[in-house]
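Pasting a structure below so you can have a look.
Every protein chain but one is kept in place in this view of the complex.
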Amino acid sequence: MMPAAVMNGLMYGSIYALVALGLTLIYGVLHIINFAHGALLMLALYAAFFLYSILGIDPYLGILIVVPGSFIFGYVLYRFMIGKLAHGKDQNILLITLGLSIVFENMAMLFFSADQRTVNLSYSFETVDLGFVLLSIPKLISFFASLVICFLLWMLMSMTDLGKAIRAVAKERQGARLVGIDVDKIFAATYGIGIACLGAAGCLLLPIFYVDPYTGNLFVIIAFTIVVLGGMGSIVGALIGGFIIGITESVGGLILGESLGQIGISVIFILILMFRPNGLFGGKT
Amino acid sequence: MGLLVLAIVLPLAIQNNFYLDVLTIIFFTAYLGQSWNILGGYAGQFSFGGVMFFGTGAYASTILWTTYGIPPIYGVFVAILAGAIVGLIVGYASFRYGLRGSYFALITLAFAEMLRIIANSVEFTGGGVGIFLNFEPSIMNLQFINARGFYYLSLGMVVISIIIAMWLERSRFGAQLIAIRENEDAAEALGINVLRSKILAIMIMGGMGGAAGTFYAQKYLYLDPPIAYSIALSVEMLLVTIVGGMGTVFGPLVGSFVLHIVTEVAKHLIESPGLSLIVYGFILILIIAYLPNGLIGLFKGLSGKRGK
Partner (left out) sequence: MKKIINTNTSRRRFVATATAASALVGTGLGFPHIARAADPVKIGLIHPATGFLAYPAAQSRHGAQMAISDVNAAGGIKSLGGAMVEAMLGDSQAKPQIGASEVEKMNEAGVHALQGCYQSAVGLAASAAAAKYNIPFAVDVGVSDKLVQRGLKNVFRMADGYGRIAADAASNLGAINKAAGSPAKRVVIVHEESEFGTGTANYMSSLLPDQGLEVVEMIKHANPTRNFDNIALRIKALQADIVMPINYPGEYVLLAKTLRQQKVDFMASYSVLGGGFNFKFVDDQPEIAENMIDVNHWYDPRSKAGQALRKRVEADGLYFTFEVYLAYLSTMFLIDGFERAGTTDTEAVNAALAASTIDPMFMPYGPTKMVDGQNMGSRAVAIQAQNGDVQIISPSEYASAPAIFPRPA
């Protein structure tokens, strides 16, 4: 059962990676821990859900709508709320994002009710038989889609002007300002990209999971772990870290049982922090 | 001082158990907030896993009582010790390897989660089933028939925590912590043993947290891993302190007071359950946005104007 566990871990890991991607970008550039990440994932899941249930749009196609929408939402949220209200103090951004998560979660509860929502696509139960494991089609799609998105993001960061500006701001805030980069806009854009990743993650996650106002929280701790594991600010790190954590969770569950198996994640986290605090692909502090 | 006298005399005037209960919870949260404040506010090391001391202490005194019959009044000291030891271990593991800032905050979260998972899986904590405590009110059991008893106990705890903070502000140790917070490398250069100071600070936080665990267990009579190691409590500790004013003696108390009052008023005025929390979230954001130094900053500002 080990090979099956590894494969399943890989599939799940790719989605965890997407969630972590947004977080690592936001941390790497803005140096803030985004407490609202879970709630924003939840909103993305709902967006994907309603696109499907009301407009009949398959979540995998819905990505084309949810991702840009998430970017705009994130940009506006940062530009006009978070950035403005935090006065630059780190602990304040923390609490503001915390306040936002409370607001979003309870708004979702108020408007969408606490019922769990799922979608059943016509191919939800189709599988690919690899002999030692049955890979469900939705999970397979998510896996490849994650890889593609990571690649696109990497291209954005390394080849476009926007990407270069973001990297400049991440490295040296003041210096970037001096060469004429509008740092505030870059911050907002980065936050937007981070939330856009969540938008994609939500669309890919919905077919294999469910959504209720508190679903986001289930993935946030994992996301933090991956960010640290991979190195704060590293896209490749988030991807590889996602895979490692996914596999750890799956294999841990296999060996230690699903209850104790969760501990594998915490243990890896602590070990990485102690022996390689910058993460696998992190740069200098 | 006057406030203290008022607080002591209060239950003699008020018969309303609900009010006393709310105040008890306010003091309890303020106490935990103060423990976070020692490490976070004064020493500048934010932690997201403060609940691990609380939970460990709660289990320590509870297991000693339910399995070995040792009354909680003694058990609480073991809880304090347990909390301090956890602080020592986590502190050493983290600070020895030079973890700071967000890394440190997140590793405390990981340790707390680890303890939760372990508590879920081992026999002597009752595993996922948890431990039920009996209601046998007596001083030895730190249990009281009426709300007054718990009120005085939590009042005592918060007063002790305030005294600890006051001592900290006047002591050399406190000055060292503040130096570390302001500039760790400079502090090192000045000859302060940064590692030792940080570890001491987290041990104090741990010991305080442990006692809070015992208090909770004896009041609410049920303990399980999600309760003992709840992330929500870790967040609440830092929330009341940052909102009230980090690194100040009365910050956690003020923060706890204001946030709880806001919650209760919102619940009362707004029928719909989700809506009252939305309002709470917004108020939280507003407080942070317009009072970046916390509520204490507001009072300081006012008294400053009066003074001159």
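Letters A and B name the chains as they come in the text, with residue numbers starting at 1 for each one.
Here is the rule we go by: contacts are C-beta pairs under 8 Å (C-beta built on N, C-alpha and C of every residue); 3 or more make two chains touch, one makes a residue touch a chain.
Everything quoted here is computed from the prediction, not taken from an experiment.
Undergrad: Identify the residue among A:S70, A:S136 or A:S234 that touches the chain left out of the display.
TA: Checking the options A:S70, A:S136 or A:S234, the one contacting the hidden chain is A:S136.
Undergrad: Tell me which residue among B:D21, B:E169 or B:E188 touches the hidden chain in the full complex.
TA: Per the contact definition at the top, the residue touching the missing chain is B:D21.
Undergrad: Where does subunit B touch the missing chain, residue by residue?
TA: 6, 10, 13-19, 21-23, 25, 117, 120, 127-130, 132, 135, 145-147, 216, 219-222, 224, 226-227, 257-258, 261, 264-265, 267-269, 271, 273-274, 277
Undergrad: Which subunit A residues would touch the chain omitted from the figure, given the whole complex?
TA: 1, 4-5, 8, 12, 106, 109, 113-116, 118, 120, 124-125, 127, 134, 136, 209-210, 212-214, 218-219, 249-250, 253-254, 257-259, 261-262
Keep in mind that, in the parts below, only the chains that are shown with their structure count from here on.
Undergrad: Subunit A to subunit B: how many Å between their CA centres?
TA: Subunit A and subunit B have C-alpha centres separated by 31 Å.
Undergrad: Enumerate the contact residues on subunit B facing subunit A in the complex.
TA: Interface residues on the subunit B side: 46, 93-94, 97-99, 102-103, 105-107, 109-111, 113-114, 117-118, 120-121, 128, 235, 239, 242-243, 246, 272-275, 277-278, 280-282, 284-285, 288-289, 292.
Undergrad: Quick one: which bits of subunit A touch subunit B in the complex? Just the residue numbers, please.
TA: 27, 31, 33, 81, 84-87, 89, 91-92, 94-96, 98-103, 105-107, 109-110, 221, 224-225, 228, 232, 259-260, 262-263, 265-267, 269-270, 273-275, 277
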